[in-house]
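A protein chain is absent from this complex, but the other protein chains hold their places.
Here is chain A:
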Amino acid sequence: MERFRMIFQYFQSNTESVMNGICGLLALASVKIYTSFDFSCPCLPRYNMAYGLGVMFIPPVTLFFCGLILNRQSLVMLEEWSRPQGSRKKDLAVIRYMCSSIMQRAMVAPIVWIIVTLLDGKCLICAFSGSVDPEKFVGFANTTPVQVQQLLAKVPCKDDELMRNNTSRKAVSRYLRCWSQALGWSILLILIVAAFLARWLRPCFNQVTLLQARHWSNYIDIEQKIFEETCCEHSRQFAHKCILHFFESMRQEIKQHSFRLPREGEGAEREEDLLWGITNQDEVNKLLKMWYYQKPPLNV
């Protein structure tokens, strides 16, 4: 009983910390992927915007799905949502609570990616270099519109032969990076303020419902784990009985066919138990053949 209680407490505390750990790992992984990803802007008029915005938004969607997949609780929630009512009522508040906690954790890695992208600036420079007003920059003011587009599109590529020593390129780049970083910091500030407010103000609204929902969502999770463990235990016992029956039936068969006299003595009995009356090579081979060709029925 003591052991059971300790295991119970372990599971209770551990699901939350496991999920938080996965969330944190995914956030670190997203930073690592960004730093190891070799960003190379195509520097062509229409491709820049697609590439820049693609790199900024597609990986976060992927990270969001990964966050949902790696979270065990999302399966539990889906099962609870789709199960037939049966004898147990379904509480929508519990499902909503689970859904919101899963979404919050899954959103962390995508937000980290977007913020890192904005603070670094390369994506925005690549995407919006063609949309900058050329009049503001000396080097691009006196050229035809088509040429301006071509030149502006090459701004993200420092090593391009046209842009190598162009000071206006640096000006445009700095301008866009400034906007990008401002946007990044603003988004970070807004999110942190929102999280702070949500956490502080939550106890003022529906605290009882929240406590109940949290309790029952933990309960559903633990119940499922224990059900799986009990099934494992049961299948082990089932298999044990099945194999005992099989060996016993082999022993009966051999007893019928042979004329062995019963052995006497306690030591002999113990040994015989372990031998199951199978005492020569042919009998062993027959047992193994029967096991393959005619597995016993699943009926103990």
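Quick note on the criterion: a residue touches a chain if its C-beta (ideal position, glycine included) is under 8 Å from a C-beta of that chain, and two chains touch if they have at least 3 such contacts; residues count from 1.
What we mean here is this: contacts and distances are computed from a predicted model.
S.K.: One chain of this complex is not shown here; going by its UniProt record, which of these names is it: "Vacuolar protein sorting-associated protein 33B", "CAHM1 protein", "Importin subunit alpha" or "Calcium homeostasis modulator protein 1"?
M.R.: The correct option from "Vacuolar protein sorting-associated protein 33B", "CAHM1 protein", "Importin subunit alpha" or "Calcium homeostasis modulator protein 1" is "Calcium homeostasis modulator protein 1", the UniProt name of the unshown chain.
S.K.: Sort through A:S131, A:S235 or A:Q252 and give me the one touching the missing partner chain.
M.R.: Once the missing chain is taken into account, the touching residue is A:S235.
S.K.: For the chain not shown, which residue from A:L44, A:A93, A:I111 or A:A171 touches it across the whole complex?
M.R.: For the chain that is not drawn, the touching residue is A:L44.
S.K.: Provide the residue numbers of chain A that touch the chain removed from this figure.
M.R.: Contact residues on chain A toward the absent chain are 37-38, 40-44, 47, 50-51, 54-55, 58-59, 61-62, 65-66, 68-69, 74-75, 78-79, 82-83, 157, 159-161, 229, 231-233, 235-236, 238-240, 242-243, 247, 254, 257-261, 263-264, 268, 271, 274-276, 278-284, 288, 291-298.
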